[in-house]
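Partial complex: the chains shown occupy the same locations as in the complete assembly.
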Amino acid sequence: MFIARVRGNVVTTQKVPKMTGKKLLVVDPLRVNEKTRALEPTGRSVIAVDFLDAGVDELVLITQGSSARMTDATSDSPVDCVIIGIIDSVSLSEATIYGKSGK
Amino acid sequence: MFIARVRGNVVTTQKVPKMTGKKLLVVDPLRVNEKTRALEPTGRSVIAVDFLDAGVDELVLITQGSSARMTDATSDSPVDCVIIGIIDSVSLSEATIYGKSGK
């Protein structure tokens, strides 16, 4: 899985029937910078199915590949990326490097 | 999934029987440029099965891997990339960064 930041969304009208009703978000996978120990973008943009109601700028956990079909909402769908959690915090060793506001 | 731009097409006569009748498009996966917030090519070129009748220069949504076999048109085929939607719009936060002409 990867940590990713929600950036925006994608709208499609003409699509495969199994995609009807699926919310699609633009998310940027993140990595830990070795020196600054901060989370930074990897420079990729992935489209993920969201049924956890994630908001823009929130950090989420994404699963890719066939494992993206292992949720009730995505089984048997032509989906290769899904949001499986909204991240509360990320810690390196003892130090918290990300905390969701309000948590 | 990835956003990709349709660039052209590929023709094959000598092929695996299961590929007969499948339209093959050359598509370039895109990413969001962190600074300009525009969509830009990632420098890769992928061949995707198309049965949504996508046109050159349109933005499409592609699914890769085993999930590309989860449509009626591709099940049990040796296909690892399929177009699952034609994109109407892409938004970052509140701003639309791509809108299909006529939408």
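General remarks:
In order of appearance the chains are A and B, and numbering begins at 1 in each one.
We adopt the following convention: a contact is a pair of C-beta atoms (placed from the backbone, for glycine too) under 8 Å apart; a residue touches a chain by one contact, two chains touch by 3 or more.
In this text, all values refer to a predicted model and were calculated from it rather than measured experimentally.
The complex is a homo-oligomer: every protein chain shares one sequence, and counting across the whole structure file gives 5 copies, of which 2 are shown.
As a working rule, only the chains that are shown with their structure count from here on.
Interface of chain B with chain A (complex): residues 1-3, 30-32, 34, 42, 52, 61, 63-68, 70-71, 82, 84-93, 97, 103. Against chain B, in their complex, chain A makes its touches with residues 7-16, 18-19, 24, 26, 28, 41, 43-48, 56-57, 65-66, 68-69, 76-81.
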